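What follows is chain A.
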Amino acid sequence: MRILRVVGTSVLSAIPTLILATLIVFLLQRLIPGDPAVAIAGDYATPENLARIREDLGLDGSLVTQYLTWISGALTGDLGTSYQTGESISALIMQRLPLTLILMVFALIVAIAIGLPLGVMSAQKVDTSFDRFLTTSATFGIAIPNFWLGMMLIIVFALNLGWFPGPGGASLSEDPVEALRGLVLPAIALGLVGGAEICRQVRSAMVESLSTDYVRTHRAKGLPTVSIVWKHALKNSSLPFATILGIQVSRLIGSAVVVEAVFGLSGIGSLAVEATNQRDYGVIQAVVFVAAMIILLTNLIVDVSYRLLDPRIS
Partner candidate 1 sequence: MSVIASRVQGTTARRRAGRFSVWASYAILGVVAIVVVFAGVLSPSSPTAQNLDDILLPMSGAHPLGTDDLGRDVLSRMLHGTRVSVLAAMLAVAIAVVIGLPIGIAAGWGNRWLDAGIMRVVDAVMSFPAIVLAIGITATMGPNITNAMIAVGVVLAPAIIRLARAQTMTIRSETYIEAARSFGASGLRRMVLPHVLPNIIQPILVQVAVLMGFALIAEASLSFLQLGVQPPNASWGAVLARSYTFLDQAPMQIFIPGLAIAATVFAFNIIGDEIQRLLDPKRK
Partner candidate 2 sequence: MTSPSLFSLESVSVRFPVGRRRHVTAVDRVSLDLIEGETLGLIGESGSGKSTVARAAVGLAPVSAGTVRWRGRDVASFSGKERRRFTESVQMVFQDPHSALDPRRTILQSVREPLDVMGRGEKREREQVAVNALEDVGLSAQFLTRYPHQLSGGQKQRVNIARALVTDPKVLICDESVAALDVALQAEILNLLQDLKAEYELTVLFISHDLSVVSHVADRICVMYLGRIVEQASTPSLVGQSLHPYSEALLSAQPLVHQSSSHRRIVLSGDIPSPLSPPPGCRFSTRCPHVTEECRTTVPELVEISQGHDSACLRTADLYGVERPADREAS
């Protein structure tokens, strides 16, 4: 029952942000220079076509009606139709989203696998040359544009060594194994940089946690260091970790868009890039919307886990 109440509170408190976020997505349309209908249909559109688009977008009604029409559609899974291909945008998204999500999960695994142990080790040896080396390396890691790292990985591991497929991987539905193999390099490109960030964040969280009286007491009791670090201090840092992971998800979606373009993966990132090249505004809007929904959902999960983990928040 507590869980239900906690989830309820979290959802309620997320609603204003959700509304404002959808409003921002909706207002994106307003940034289209000139007549949106002309911009969408192209310069050679027939008057009938223009009229149809205007009606579809509700451009004749007030801004409020337009928003309500759009949001009621968006929240029920109707994101309109692409004026370039005539396809349902929701269908397009559903077709592309799984690949992006799998890529993000892979990248998150790589990032945690690198960042967590290194961050903990660094925190244990605070102020040693090992710690300094690691922190400086992590700062450099954060500075690397991950799409460029992806290119370097392609040059080394795909072109020269041939261990992994190069850009333009197989489709997930036709050849799943080959498609997953194609996700290894992009996941590493994303995960290395993410790992550097996690390393720094985990390090500061752990440094703080290790200096608490609680941990000192365990130390005084003579518990082995390994147990103190991995069991007690880490448990104590679970709240910062939830935040760190939430931040990583948001970062990864953004980076995934560009990395997908590098590796020619057909996720929602390259969907956005294609849509941009074709001036397919509805699709761009939809991708931004979906990305925001994923992050809001992540934040919601972080929020719920906070409320469940931290006895001080009721």
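Here is how the candidates were picked: all candidates are chains of the complex that A comes from, given by their letters.
The rule is simple: contacts are C-beta pairs under 8 Å (C-beta built on N, C-alpha and C of every residue); 3 or more make two chains touch, one makes a residue touch a chain; residues count from 1.
Just so you know, these numbers come straight off a predicted model, no measurement behind them.
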Given options 1 or 2, the chain of this complex that touches chain A: 1
Chain A contacts candidate 1 in the complex at 16-17, 20-21, 23-25, 28-29, 31-33, 122, 126-127, 131-132, 135-136, 139-140, 142-145, 147-149, 151-152, 154-155, 159, 197, 200-201, 203-205, 207, 243-244, 247-248, 250-251, 253-255, 257-258, 261-262, 272-273, 275-277, 281, 284-285, 287-288, 291-292, 295-296, 299
